[in-house]
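Here the complex is missing one protein chain, while the rest keep their positions.
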Amino acid sequence: MSAPAEAPATGAFCLALLRRQLTLAARRPIEIGNPLLFFAMVVALFPLGLGPAPDKLAGFAPGILWIIALLSNLLTSETVFRSDFEDGSLEQLLLAPQPLFMSVLAYIGAHWLTTGLLLALVSPVFALMINLPGQAIGALVASLLLGTAVLSLVGGIGAALTVGLKRGGMLISLLILPFYMPVLIFGSAAVQNAVLGTPAVPYLAILGAMLCLAIALAPLAIAAGLRISVDA
Amino acid sequence: MSSGPSGEPLLAVHDLCLERGGRELFRDLSFEVRPGHLVQVDGPNGAGKTSLLRILAGLSRYGFEGRVERHSLLLYLGHQSAVKALLTPRENLAWHVAGESAYGDTEIEDALNKVGLYGYEDVPSHALSAGQHRRVNLARLYLSRSALWLLDEPFTAIDKGGVAELEKLLVEHVQRGGAVVMTSHQPLRVAYQVTMLSLTDGLPA
Partner (left out) sequence: MWSFFHKLGSPPWLFRIAGSILRWLLPVTLVALAVGLVWGLLFTAPDFRQGNSYRIIYIHVPAAVVALAGYYVMAIAGAVSLIWKMKMADVAMKACAPIGAALTFIALVTGSIWGKPTWGTWWVWDARITSMLILLFLYLGVVALYEAYDNKEAAGKACAVLSLVGMVNIPIIYKSVDWWYSLHQPASIKFTGESTIDPSMLYPLLWMIVTFYALFTCCLLMNMRAELLEREARTNWVKKLAAENRA
């Protein structure tokens, strides 16, 4: 061969993947906007269903906000690998000489940056709409930042296992919602404690621990799931 | 310049057996692909050509028996073009998910030029035709630094001139010491020895 065959370093490759995914997302801004819009609309459902009494809404606010965040993440998780599977990019990714573990992290990272991060940043607006006390907003943003990252990683497992299936939409919720429950418990507990004036940091620390575990293990399951889906 | 296959094998296949839906597609298939090999896989529709290429590439990991050893980087082109409609041809190549190598800007322009996409570098790919998508994908061959190419029906949706260009490229690649394993229904018109791989008998000795 004329030039020695040498693949780019893993770090550079992952950055390129991240850039690719973010560019793709930016060229379809509506797909970034959809989860936020969904969040806003479901927030509006609760006063209609529970009644508009501010104190009543405030009592449920931590749980409501966290459940909506979880659902909007669930709705977007399915799409992480879908288009790449359909146009054949996914099989090219599997053949890349760089470790799939890291490539998968780049994909999930891009997903989190375009969903969870934005959701956490705009969540104070929605929190005010349903009367979440002001002192809990910091805890809400922090818990969403950590928690949605875990959700993206866990959701990626469901996405990888169902990407080859034509009717994967409903199935993915059944597969991954049980795994979302611990995040929901500790995420809403952090906000709840901030509302009551007790420290939220321990719960954030547990979310952080979950995130570490998810970063270490979820890409393994996602990589295995992708290999199975491409081979099915 | 070398003529004819020689040197260490880039790919070695040992006792490959494949059964699909209760039918045996091939059995005890063993062969080696060396630098200089231009291999065309022979067989009618449903003979297992695509399955074989996917096994060779490592995309199929179960459902068969036997062993495949890969000794070099490889480039695989499947039925799908892996071209993102939202990205331009330039971006599609620069950020390609195959991670084979990092290409420079001028290299990419050259390659797109060679596949007849001069002037389309920065047009969103959804404005291109299906054949042009295939050509964006084929531009990877001009950029590739992998020794082993596995090409599944590379001539699909390519016009006559494009086929001739591609045939020339394949010969250049094997003459540089690369190897090609490909499937195609039309015979290759090249001034180079094409080795026919039969799914029943393997490579001729």
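Chains: A and B, in written order; residue numbering restarts at 1 for each.
One rule holds for everything that comes next: contacts are C-beta pairs under 8 Å (C-beta built on N, C-alpha and C of every residue); 3 or more make two chains touch, one makes a residue touch a chain.
Note that the structure is a prediction, hence the values are computed from the model and not measured.
Peer 1: Going by the contact rule already stated, which one of A:Q21, A:S72 or A:T162 would touch the omitted chain in the full complex?
Peer 2: Within the whole complex, the residue contacting the unshown chain is A:T162.
Peer 1: Write down which of A:A9, A:L37 or A:L217 is the residue touching the left-out chain.
Peer 2: A:L217
Peer 1: Touch as defined at the start, partner being the missing chain; which of A:A26, A:L128 or A:M181 qualifies?
Peer 2: Touching the chain that is not displayed is residue A:M181.
Peer 1: Mind listing the chain B residues that contact the chain we can't see here?
Peer 2: 22, 62-63
Peer 1: What residue numbers in chain A mark contact with the hidden partner chain?
Peer 2: So the residues of chain A touching the missing chain come out as 157, 161-162, 164-165, 167-168, 171, 174-175, 177-179, 181-182, 185-186, 189, 210, 213, 217, 221, 224-225, 228-229, 231-232.
In the analysis below, only the chains that are shown with their structure count from here on.
Peer 1: Contact residues on chain B for chain A in the complex?
Peer 2: It is residues 57-63, 72-74, 76, 78-87, 91, 94-102, 145-147, 176-178 of chain B that touch chain A.
Peer 1: Under the stated contact criterion, what part of chain A meets chain B in this complex?
Peer 2: So the residues of chain A in touch with chain B come to 1-8, 12-13, 16-17, 19-20, 23-24, 27-28, 83-84, 86-98, 103, 227, 230-231.
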